[in-house]
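A short write-up of the structure that comes next.
Every protein chain but one is kept in place in this view of the complex.
Each chain gets a letter, A and B, in the order it is written, and its residues are counted from 1.
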Amino acid sequence: MSKSSKYNGDDIWKNNVEKINSELFTLTYGSVVAQLCRDFNNNYHEVNNQLDKMGYNIGLRLIEEFLAKTGVRRCQTFRETSEIISKIGFKIFLNIVPTIENWSSDNKTCSLILPEPNPLTEFVELPITTDSKISKELWYSQILCGVLRGALQMVQLDVDVNFVKDVLRGDDRTEIRLKLNKVLKDEIPAGED
Amino acid sequence: MSNDNDIILSSATSMSTLTINEVSKDGFGYNPSVGPQSNIITPEASTFLLSSKKSIITNNPNSIYDKNIINKKNLEISLSSLAFLFCEMVNWCHSNSKGIQDLETRLNGLGYQVGQRYIELIKLREGFKTNKREVKIVEILQFIHGTFWKAIFGKTANELEKSQDVLNEYMITDNVPLMSKFISIPKEYGELNCSAFMAGIIEGALDSSAFFANVTAHSVPITGYPLRTVFLIKFDDSLSIRESLRS
Partner (left out) sequence: MSSYYLTIIGTRDNPLYEVEFSSFKPNSSSTSSSASASSIPGRAQFAPDVREILPFIANSSLDIIDDSQWSTSNFNLGRVDSFYGLVVNAFITQGNVKFVLCYDNVGSGTNSKYDDNLIRQFFIDVNDLYVKCLLNPFYRVNDAIVSPEFDIKVKLLARKYF
């Protein structure tokens, strides 16, 4: 029996999470991304970086609440970790459960496929302009990558996280790639990126 | 028919990249720099509209335009997620601002954009048969204090009062405002009131409805409610003139 089945994301979501209407979150995040695009003068690489940084800071703090609410213990394998991220982590914070696929043969790289509606992007349509810069450069939900990177670092996992597909760009699905670099040995994580 | 002397210039700076020579890809899409001529029914568009197939052009299966936003299922999310996001918003605004006043202005601005959108969405959801446009100061305030507050924050606000001393000033009080509930303000932020974001939402909603106002959040704790916040709404003087003309 896999270890992740000990923890039930649905139960925690139902009984132990204070909930709000997702629209306030969707509109607030939209307001932030739009403002960042203006502040960085539509330099979308910088917008991605800033979102990632904000996410990273969130991840560093979010892990504490996650562990306290779920009682999850150290995972034995990265496969197990990814299951926990999807079925427990995404479930109790965003109320969605991404699917996990595309495992590399060394079991260190996999994809999270985000289901629709994604609470970050529910009302979003990238603007139509003659140059398609925005749909080539902006990763609208980049904050999620930062969150995962930050949270995993707190449990001694050095992981690269990045988007490879986004339905907002016209892709067939929204896909985050996770790549485990190494398991850290009791190192103290750096504060700010 | 289109005459190059009759260009209607775009009012939208964000769309300045659309040129008058731009032809929309599929025969759909309005071009403000060309005006109505950009948007006549082409033979292709006509054929398309009369056919029942839709999938050819709408390549985005998740398009907002295909969703029902009036009766959609009320999706929920963890309050913590909003709390984490909000803390980062405060951090980011803080690193870019010159002081507490500036920081509050930035938070207000972020809320403003949310309020502009919510007011139209909530009115749309109320439906047009039984409900009405808010055209009076007292009525829009009751709407904000009640229906609007409940839709966004999950409960109505606590009090709605008119200032005794100052004309055109009103106060909405929330004993436990959502945005302050989860943020403890570090000392270096001094007198910062995070409800500035909520104040921005209210201001955006009021301004959109042409009830031009300045809304600020003030912490006024009482026993039992340490987070109690008063939202002070100062309406533009022109509004009372508009109001008096009609009564």
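The rule we apply is simple: contacts are C-beta pairs under 8 Å (C-beta built on N, C-alpha and C of every residue); 3 or more make two chains touch, one makes a residue touch a chain.
These numbers come from a predicted model, not from an experiment.
Asker: Of B:N31, B:S80, B:S180 or B:T229, which sits in contact with the chain we cannot see?
Answerer: B:N31
Asker: So that we can see where the missing chain sits, which residues of chain A does it touch?
Answerer: With respect to the unshown chain, the touching residues of chain A are 27, 30-31, 33-34, 37, 123-128.
Asker: Since one chain isn't shown, list which residues of chain B touch it in the complete complex.
Answerer: Missing-chain contacts on chain B: residues 1, 6, 8, 10-12, 14-15, 18, 24-26, 28-32, 35-36, 39-43, 45-46, 49-50, 57-58, 60, 63-65, 67, 69-70, 113, 116-117, 119-121, 123-124, 128, 132-135, 208-210, 242, 245-246.
Please note the rule applied: only the chains that are shown with their structure count from here on.
Asker: Please work out the Cα centroid separation of chain A and chain B, and write it as a whole number of Å.
Answerer: Whole-Å distance between the two chain centres: 27.
Asker: Can you tell me which positions in chain B touch chain A when the two form their complex?
Answerer: Spelled out, the residues of chain B in touch with chain A are 14-15, 17-19, 22, 29, 59-64, 74-82, 84-89, 91-92, 96, 109-111, 113-114, 117-118, 121, 151-154, 178.
Asker: Within the complex, which stretch of chain A touches chain B?
Answerer: 17-25, 27-32, 34-35, 39, 50, 54-55, 57-58, 61-62, 65, 92-95, 116-117, 119, 122-125, 127-131, 143, 167, 170
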